[in-house]
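Report on the structure given below.
All protein chains but one are shown in place.
== subunit A ==
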Amino acid sequence: MMSVVRGETHATEYEAVIGFEVHVELATATKLFCSCPTTFGAPPNAHTCPICLGHPGMLPLLNERAVEYALRATLAFGCEIERCVRFDRKQYFYHDLPKAYQISQIHAPIGRNGSLTIDVGGRSKVIRIREIHLEEDAGKSIHLLGDGDNATLIDFNRSGIPLIEIVTEPDISSPEEARAFLEELRLTILYLGISDVRMEEGSLRADANISVRPKGSPVFGAKVEVKNLNSISGVERAVAYEIERQISLLRRGERVVSETRRWDEDLRRTFSMRQKFGGFDYRPIHEPEVVPYVLEESYIERIRAELPELPKERRRKFQETYGLSAYDAGVLTANRELSDLFEAGVREGAPPKPLANWLMSEFLGYVNERGLAVRDVPITPRQWAELLALIENGTISTNIAKAVFQRMAESGRDPREIVEAEGLVQIADPKALREIVDRVLAANPKSVEDYRKGKEKALGFLVGQVMRETRGKAHPELVNQLLREALGEPGGA
């Protein structure tokens, strides 16, 4: 018997089994059961009231907007919908949990059996979502350790903030998939407009459940929960580290302990927090103070109809309808505002491919350099279409267009207006250009000679001189052509 066990634990090939529990803070204006604001970064306990502090005699008042947001998520992830919205109490004592219970959906989560498709290495994979439920957040404890004078400070601003918890099946099997899953989840939620999903502010919190087992084994290995993951790349690193740690334990013939571990981003390793003793008994009872209610079919249909296009569909459309590459479609849709801007520009008549290029290079460069958001740049879709038309019909050169873009971004003025006011219209009249070409040739006999001796580089210099004379407005190809005509073939004469 022993040898069999050893044979298994010393297997050469292992596979990882990973599931996620993701908490998403819903971007409602007020808390789940009271009218306290949910804005981030207020002074401690500024956003509290007798309800979210759990005073006696108070009753929770359900925020229906939070239910609507949760419903959007369940629809977007293709879940079966629990039509009766009801809550349970998850009971435990902790000093930052005011009522000593969290109002949650234990018995009837609003969504079940959904999925999210991810793309990794050119392959699609379906990650099943076990459930999505609504719950309220707890407060935050700050433990101060002094010289024998310890104190715990509690901030209840977060107490009662609405969350949805998204629980997956253990369908993820690599750090790359973990990353892809969280990125796609985050993006989808962002498109749904139900959360700002900022991991660093805690509005998206992911816990990974990780185990490894000999490849092909039907039995799950000991499960380790990794917490404190506050960036997507951190998740990828933590998952990779933990898989490696568990495999090396097994290779050494040791056991993986089922426990909760903390990811330390600075040290890039996980640390044991606490061991699990067979799960905590939350003694859930039905929440008697929040009246259950039924989601009407018409209401569900309305929310379904109002669902925005999700990133996956939009990526497909960008490729199929606008002929963009998968890469371009990915970059544009990674930012919902950017992809909205792209589509609006196309609707205004901008050619898709050039517009995509402009948005990804000049525009994103401008935005990132200045730390702006897409909406902070005052260029309208119509102005984008106009700018691209000016390039297309030869009114301005690409170089000039870059300058015009900068002016547009700063002032919000129309490109045509900028071009006219600053005299930036491209000189594409051969007669006018020929005069300048002649002047430049006369002024640079040395370069003319060099070119004729076969130094192609000299031509570039001459083009540059013409552009300088025209302050960049000369049509570059025409200048090239005129110069060659005037000079004859290199090496000739």
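The working rule: a contact is a pair of C-beta atoms (placed from the backbone, for glycine too) under 8 Å apart; a residue touches a chain by one contact, two chains touch by 3 or more; residues count from 1.
Here, contacts and distances are computed from a predicted model.
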From "NAD-dependent dihydropyrimidine dehydrogenase PreA subunit", "Carbohydrate ABC transporter permease", "Glutamyl-tRNA(Gln) amidotransferase subunit A" or "Molybdopterin synthase catalytic subunit", the hidden chain's UniProt protein name: "Glutamyl-tRNA(Gln) amidotransferase subunit A"
Touch criterion as defined above, residue of A:Glu200, A:Asp281 or A:Glu369 at the omitted chain: A:Asp281
Listed residues A:His55, A:Arg255, A:Arg302 or A:Lys453, member touching the removed chain: A:His55
Option from A:Ile127, A:Val290, A:Leu387 or A:Ala401 whose C-beta touches the chain left out: A:Val290
Absent chain, residues of subunit A that touch it: 50, 53-62, 89, 91, 93, 95, 98-101, 150, 152, 154, 281, 283-286, 288-291
